[in-house]
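A protein chain is absent from this complex, but the other protein chains hold their places.
Right, chain A next:
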Amino acid sequence: MYSILLVEDDEFVCKAIEIILRKQDYIISIAKNGQDAMQYLQKSKFDLVITDLMLPYANGMELVSKMRNELHLDVPILVLSAVTHEKTITEGFDIGVDDYLKKPFNPSELASRVKRLIQQKEKNTI
């Protein structure tokens, strides 16, 4: 069973993603903002992090940057956001985002991307 940290402040989106990923037998932990996410990441290990960009306290970009530069985590990061500005997306990839999915999203596509990222991580570990 793989564990996923979902960082999202919108309850409705959280619930939907939780349902979608539970169907694929993933264990989901939810953080409502960047600060909570950092606490989770310091305490436990995750196989994937899914994060929004517009978050209270610390935004998604700051979170990704801290994960890569302060915590030195190599966990795959999938950004799920309504931000479609090309510059922001490119910046995200530059600081360590592995994949980007735009909102509104297709649940099947989310499930496939999550599966691919986790498989890739497994391959790299071996």
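The rule is simple: a contact is a pair of C-beta atoms (placed from the backbone, for glycine too) under 8 Å apart; a residue touches a chain by one contact, two chains touch by 3 or more; residues count from 1.
In the analysis below, contacts and distances are computed from a predicted model.
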Considering only the chain that is not displayed, what protein name does its UniProt record carry among "Cationic peptide transport system permease protein", "ECF RNA polymerase sigma factor RpoE", "HEAT repeat domain-containing protein" or "Amino acid ABC transporter ATP-binding protein"?
"HEAT repeat domain-containing protein"
Positions on chain A contacted by the hidden chain, ascending
12-13, 15-16, 19-20, 23-24, 103-109, 111
